[in-house]
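Missing here: one protein chain of the complex. Every other protein chain is in place.
The letters A and B name the chains in turn, as written, and every chain counts its residues from 1.
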Amino acid sequence: MSKVALTVNGKPVEVEVEHRTLLSTVLREALGLTGTHIGCDTSQCGACTVHLDGRVVKSCTVLAVQVQGQSVKTIEGLAPSFDASGARLHPVQQAFSECHALQCGFCTPGMIMAVTGLLQDHPQPDDQQIIHGLEGNLCRCTGYVNIIKAVKQAAQMMQA
Amino acid sequence: MDAKVIKEEQIGRSVPRMEGAAKVTGRAEYIHNIRLPGVLHGKMFRSRIAHGRIVSIDTSAARAVAGVHSVVTGEDIQRLIAEPYYGPAFHDQPVLALHKVRYVGEPVAVVLATDPHVAEYAAGLITAQYEELPAVFNEVEAATSPIHVHDELKPAITFPDLKHLKGKRGTNIALDYKLRRGDVEAQFASAAHVFEHEFHTQHIMHTPFEPFVALAEPMDDSITIHTSTQMPAYVRLEIARLLGWPENKVKVRTAWLGGGFGAKVYVKIEPMVVALALLARRPVKMSLTMEEQFYVIGKHATTFRIKSAVTADGRISARKCEVFWNGGAYADIGPRVSQKSGFTSTGPYRIEHAQIDSAEIYTNLPPAGAFRGFGIPQLVWAYESHTDIIARALNIDPLEFRRRNILREGDEHPTGTAMRDAEFEEVLVRISARMGWDQPFDRGTGTKRRGRGIAIGVKASIAPTTSFALVNVSADGSAVLFCNTIDMGQGSNTSMAQLVAQVLGTSSERVRVTQADTDVTPFDMGTLGSRSMFHMGHAVRLAAEHAREQLEALCAETGIEYQDEHSIAQAFRKKFGMQAGNIFGVGHYTSRYQPADHDTGMSKEITPFWMIGGTGIELEVDTETGHVTILRMVNVVDAGRAVNPRVVDTQISGAALMQMGATLSEEMVFNEGELTNPSLAFYKIPGMRDMPVAIENEALEAETRSGPFGAKGVGESGTFGVSPAIANAIDDAIGVRLYSLPLTPEAIYRGICAARGEPLVD
Partner (left out) sequence: MYEFSYVKPASLDEAAQLLANHDDAKPLSGGMTLIPTLKQRLAQPSHLIDIAALTELRGIEVTAGQLIIGAATRHIEVATSMTVRTALPALAALASTIGDPQVRNRGTLGGSVANNDPNADYPAAVLALGATVHTQRRAIAADDFFQGVFTTAIEEGELITRIAFPLPTRAAYAKFPHPASGFAMTGVFVAETGGRVRVAVTGAGPGVFRWREAEAALADRFAAESIEALVVDPSGLNADIHAPAEYRANLMKVLASRALRAILNSSEGAVA
């Protein structure tokens, strides 16, 4: 067991973990941040995507001990002041909701984290950049059509 | 509240998904997320052989691992349940393997431990000895093989048309649906043209991203099952039957489902989790991995032999269909697939002489059951490829050939049921109009060749089935709908709320829908086969109407004019002196149905409604690699009246892209019964890179007169035409006809090589 100190959604936290513990397990079980979902076991689906020091990673493929001293942002940290009125959603969240860019919602948190990562690198992405930027995230429900619409809408909202 | 909003028509309104904010913030509840104190995690030990008698199971090393609570085998389960076999059609599937194993991956033992790592490690230490038996994998071989997966057939009591199979020995055929209409052989003998082909489809898996997960919590005198299921009422019924308990001692609840697509119908891991929890007397959670999902349920592989007689003027006079469904080792709902879909095997065409033999067949592979489309995509793949080949051979435009033969309003389907509210021709018209079918088409040059194709399919609804609903109106005029229709992403909660609001004259946003909990949500057969909007839609409408009658009476009694929520609230206050009270509206609906005659397979009322979907494809083939780029996909469906057009649109895209994966890449590849690619690293589902360059969807402006507010189901219609439309377009592009799915680059390239006389050898 080791103690790992990291920043999660802007707050410093310290957790005691087995060395084999995955970052996704710490987020979901030790910290109760269950918005990070586990879909597959082989790093394909991307449902567990979070930001690690500002870059997108699949938290199921990172050991918790590897992130000592680093900063993690999860879906819960995207709109920390969100309340039931829905007024404080992040633009990407708002666009996903408005564009019906989700169905079962299981891939959605990871997809949204990947989109926010994409928009950091390409604030006004074209179709090819969207596809290249989201190829690590699978969705089994929507057929992706509305996800692309939502990315474009979010990009516009964030530019405005 | 804005009075204008309240008065708005709720049907046909694209109400935003009610759970949108919960899902985009990661707050939506899934069973996946549930943690309970004292819970034990179960990890399975599975069979590594396809067929054999269990000689012994050695669990001693696993039991000795520190932290292991217990190890459970099939014989342990029998201490709790004497006859531990479950299944909706046959009581053939043991909770854990008993005496025999019948496929590679079948659960044989489970390790329980507080720490899932420990359970997983210990499960890896279990060994088993088997007396291996010969196995059979191919559906056509299994139909007549001397190797039998089950010694004796054990149909459940549920379905009358399986009764004749009770106690039958020496067969792998778990259902033999037959249709006999007219005299096909006489037509074949005299027809101007006869065409005969054989088509194949492959095993695939639904891969919901929330893999199967269930948690059973034993209480003092009952059990609570938290499970990701599409059928809570059935889970309750089947668990109660297995335990010999009354239904009211079994509580089944769900949360949002992380996808279902038919994988989570009937019971899957629930009997195992319940048995383990009762044996351990502690809560037990099992969450399967993506890999393990492939061993639970999949989509039938099929062989379809189809033969048609065509007149000199291009009319199909007879069609003979022989469909072999590879059901795997346990029947699950497979026999329903082979019957309820099997009777549509001749396609959406007016055919006077028809013969169908559609058989569900046991093999030593993982079970196959319901999968978005319920068997229809396999059938359409064959009959629409076949139809296209005929049209091309006769030099008739494929669209024209279809229009010449398509079923029209009032025509009799080969089963004898008259077509009602089934807009086949209009679907073809709209696809061709959108594609500019009569316009010149760029066919590409060099190594990039373009082609286009269309296809159309039909599905009947599973019948007869029953739905119940309950609407609870509170004293402020807001309402809660209690229903067991499970929102697994299809948007049913939003649509059902719209129906309630429409009847009550309130706004959809003021209606909430509960998650299923069988202690409070009333019976529903299940969320499958696109049945919910029609069946539950009617039940919800009736429940809301029942509530409205009572609300109107309350208003009349209190002298208030019934207008909207404000008037409802006023009436409550006046009657009870404060904001207090409830009105309950209840409703239920059972679809009309006349069973098919056992000898002829015919019925005047074989389905309460028809679903229709068609697809047009433009694509480009890279002739050097066989790689296909879908340039354009046009999906048109008859979904009756769209209750929520944006939800309908998303359902069409989702269904079509899912079927595109089944067409181009997905395949469970077996080697002597052993699955070689049980993970998303080797089993390819569509990613963003695989999307068509352009995709457009249309739900016809149609009306289902028998449906609630003119609506019918739409969850599957987008799948129907996709596979054959792609194959037809490939043929159009490069003159290569493919008869087996998936249409991988390698398969296409192989076809190209064969066509130029330089076949690729293995």
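To be clear about the criterion, contacts are C-beta pairs under 8 Å (C-beta built on N, C-alpha and C of every residue); 3 or more make two chains touch, one makes a residue touch a chain.
The model shown is predicted, which means the values in this text are computed figures rather than measured ones.
> Taking the full complex into account, find the residue in B:L80, B:A240, B:V429 or B:A681 that is in contact with the omitted chain.
B:A681
> Could you pull out which residues of subunit A are in touch with the chain that's been left out?
Touching the chain left out of view, subunit A contributes residues 2, 18-20, 22, 41-44, 46, 49, 52, 55-58, 60-63, 65-66, 68, 114, 117-118, 132-137.
> What is the set of subunit B residues that contact the non-displayed chain in the whole complex?
Spelled out for subunit B, the touching residues are 117, 120-121, 124, 624-625, 627, 665, 667, 669, 676-677, 680-685, 744-746, 749-750, 760-762.
The rule is short, and it goes like this: only the chains that are shown with their structure count from here on.
> With touch defined as at the start, can you tell me which subunit B residues reach subunit A in the complex?
16-17, 19-28, 30, 32-33, 35, 117, 206-211, 256-261, 289-291, 488-491, 646-647, 649-650, 653-658, 679-681, 685-689, 691, 695
> List the residues on subunit A that touch subunit B in their complex, please.
Those in contact with subunit B are residues 20, 28-29, 33-45, 47, 74-76, 78-79, 82, 86, 89, 93-94, 96-98, 100, 102-109, 112, 130-131, 134-135, 137-138, 140-148.
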